[in-house]
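In this view, the complex is presented without one of its protein chains, the others remaining in place.
Chain IDs A and B follow the sequence of writing; residue 1 opens each chain.
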Amino acid sequence: MSFLEVLYFIIPSAIFYAAPLILTAIGGVFTERSGVVNIGLEGIMIVGAASSIMFNLAFADQLGDATPWVGLLIAMVFGIILSLILAVAAVSLRADQTVSGVALNMLGLAIAVFTVKMVYDKGQTDSITERFSRFDIPVLGDIPVIGRMFFVDVYATSILAIIVAVLAWFVIYKTPFGLRLRAVGEHPMAADTMGVNVTKMRYVAVMISGALGGIGGAIYAQSIAGNFGASTISGQGFMAIAAMIFGKWHPLGALGAALFFGFAQALSVVGGSIPYVQDVPDLVLLILPYVLTILALAGFIGKAHAPKASGVPYIKGKR
Amino acid sequence: MEYVIEMLGIRKQFGDFVANDNITLQLKKGEIHALLGENGAGKSTLMNVLFGLYQPEDGKIRVRGKDVKITDPNVANKLGIGMVHQHFMLVENFTVTENIILGSEPTKAGSINIKDAAKKVQELSETYGLNVDPYAKIEDISVGMQQRVEIIKTLYRGADIIIFDEPTASLTPQEITELMQIMKRLIEEGKSIILITHKLNEIMEVSDRVTVIRKGQGIGTVITAETNPTELAELMVGRQVVFKTEKIASNPKEVVLEIDSLSVTDNRGIEKVKNLNLTVRAGEIVGIAGIDGNGQSELIEAITGLRKVKSGHIKLNGKNITGLKPRKITESGIGHIPQDRHKHGLVLDFPIGHNIALQTYYKKPISKNGVIDYKKVNEMARTIIQQYDVRSGEGEMSLARSLSGGNQQKAIIGREVERDPDLLIAALPTRGLDVGAIEFIHKRLIEQRDKGKAVLLISFELDEVMNVSDQIAVIYDGYIIDTVNPQETNEQELGLLMAGQSLQDKNKVGGQK
Partner (left out) sequence: MSKRLVNILVPLISILLGLIIGAIVMAVSGFNPIDGYVALWNGIFMDTYTLGETIRQITPYVFSGLAVAFAFRTGLFNIGVEGQLIMGWLAAAWVGQAFELPAVLHVPLALLAAAVAGALWAFIPGLLKAKLQVHEVIVTIMMNYIALHVANALIGVISGGEERTEKIHESASLRSDFLETMTDYSRLHWGFIIALLAVIVMWFILQKTTLGYELKAVGFNKNASEYAGMNVNKNIILAMVISGAFAGLGGAMEALGTFENMSKLHASTGIGFDGIAVALLGANQPFGVLLGAILFGALKNGGLNMPSEAGVPTEIVSIVIALIIFFVASGYIIRVALNQFGKKRKEEK
């Protein structure tokens, strides 16, 4: 394969693998900006993946092509429900946010597998038949070189992810909601004195992450995995968090970082077909995304600045 | 309607602690009404009730004659009440305008209309002579300008009644004068002001009436023109207050601390201590006066080994201690009362007894071969607790967190002094403490000096520096601009020095401020 052909092969894969990460990372940006650390994104993705697959298997006949899309909506709902547990624990009950996040991951996985076993009597579901389809973007797909890389054989979900990222940027930086969100994450008491309801903002932010994380998990399950089992989601939620940190808590930064991690994931999966890469031992490709995550956190971030009030429950009247 | 605000019989408690007990405050239209009390007396709590951040357990609030329930700051804002907080409620990385419009953002097609907002801020700034830059980021502007942003916040929401909570705590003497002018201007424009403070001279200068609170109780309201600082102090504290600490003349001996051409940079590489020279002798107290941010923190960190020195020397008893590790330096004979006792002085979640061992836990007889004898720790702690009158619920086992600020500070002082250091560094030792604790600590510092120790005092309170020191070294922009004798100077002179005007300039005609 020539270099260009390698690119044609790997870039679409990278974007495709990145889409779930992008959405989940954006969800993380919302919560962290409001001052809530959400380690539980992995659990939310799991719940989103499981619910969308189960829905897909059950209703594929009735809904045909639209099935995966409705699956996204279902995943969104369940993601929000799971995230509410974190919201109640961390925001209202002032539980430690990291611990709550870890517990949420356990809970999400356990509930998902429990439900699958109950419904199907086995630990792994069958594969779905209605997946997301690819299509070519008219006009843009005809551009030489770039057209074939970015606009041909594209998943609609990838486009969705990018749109959400841009929308998130607008909301966070240009709207009153975004200003208040950021204020709550930086200086909740100041926001409180200006009449902003800190608790409500944080709940909303956590629910947004539940929605986006659920959709992210559903996209992963319905486009990449094709079914659901205990090991379907293995670290993608954490990678999304790393992407968020790497992107300095900025939606567009998170987008870029997630694309980078998507690239690493793609390499580990399809690398076997690429010259040069296929000579690299399997182990290296397998651990590549995780090592890159660590390097990203260590090398490029070091002293990045999370929102000032991140991780600290807001208690009225505390000086 | 004579009164624009009436707070009648207000009671506010937090659990078992009664912060406000049946307090009455009445604000006339167009007056500056001072609310006077010591730290912890309940002034801020009362105003937080008025501003809607707290709900009172009992009592009534009337605004312009009508009974109201102020359930949150939005309600307060609607009633025309605004608050300029003591600890600024500003988001550091937002701009001035963003901070002002937060919660009431003007919009255009869903997004914030920053241009319109900035224009309005500019207008307000000009009308009231407030001089702020709408597009500057809070983290880049001076403390004085930050406070003016807080003032505009209230005006933007149409406040007629403005509460100032300890507004002069972090201002330079010049900025304080400016603030007084601004307050008078606000009154001219029809506002009414409540001024919370414990600074008697400010009350005398600018207020019309004073309400005094002591330990949660309302003591009474007096007309400023008919009273004086001594009377106010007595009302505030409940007994006669002596303003000057008794001390015999100092008799300084050999040089203990010698700092020579010291230069130190901060975390961003900016030089904060510039070629500084300073000496402290045994048997004298040298007080460093200066405005926060002129290099005091970096100087102390350099002396105690917490920060690298760029150039220059620090000698203790003739021995060069420049650049040594903190533990080696403290072992050489330095005791240090840090300026932020919660951050640097104590491990709040340790029992106070363990905190008292913070400098000695690794040494014999407390520990041997890596094993700590906690019996000895507690014994030593008990002795110090008794000698230094540290009050705590469960003696040496009480968590440091549960002690009051004054008692925490006494424990720290006990710990440092009992190590018998040759040089005692006291950084803001009485910050946030009540008059009783302040007296105690000043006595102890003088005691050390009388024993022949060297004491280096750093403080932002001019009263304290003038009262306690034998020599005052004024720090400005990282160097000692001048050293004066407290008996031969006054606040105005010190204020000038702190602002960078050396005494030679004092005689220049027509200076601008």
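Assume a residue touches a chain if its C-beta (ideal position, glycine included) is under 8 Å from a C-beta of that chain, and two chains touch if they have at least 3 such contacts.
In this text, all values refer to a predicted model and were calculated from it rather than measured experimentally.
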Write out, one label after another, the shown chains that touch the chain missing from the document.
-> A, B
Which of these touches the unseen chain: B:Ala136, B:Val237, B:Leu348 or B:Leu462?
-> B:Leu348
Touch with the omitted chain, as defined above, among B:Val255, B:Leu306, B:Leu462 or B:Ala499 | B:Leu306
Across B:Pro338, B:Pro429 or B:Pro486, the one contacting the chain not displayed is B:Pro338
On chain A, what residues meet the omitted chain?
-> 39, 85, 89, 93-96, 98-100, 102-107, 109-111, 113-114, 117-118, 230-231, 234-235, 238, 241-242, 245, 282-283, 286-287, 290-291, 293-294, 297-298, 301-303
Missing-partner contacts on chain B, residue numbers | 304, 306, 325-327, 330, 336, 338, 343-350, 354, 358-359, 361-362, 367, 370-372, 374
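In the analysis below, only the chains that are shown with their structure count from here on.
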Let me have the rounded angstrom distance from the C-alpha centre of chain A over to the C-alpha centre of chain B, please.
-> 46
Inside the complex, what are the residues of chain A that reach chain B?
-> 170, 174-176, 179-180, 182-183, 186-187, 189-196, 308, 316-317, 319
Chain A-touching residues of chain B, taken from the complex the two chains share = 14, 48, 51, 53-54, 72-74, 77, 83, 85, 87, 89-94, 98-99, 101-105, 107, 110-112, 153
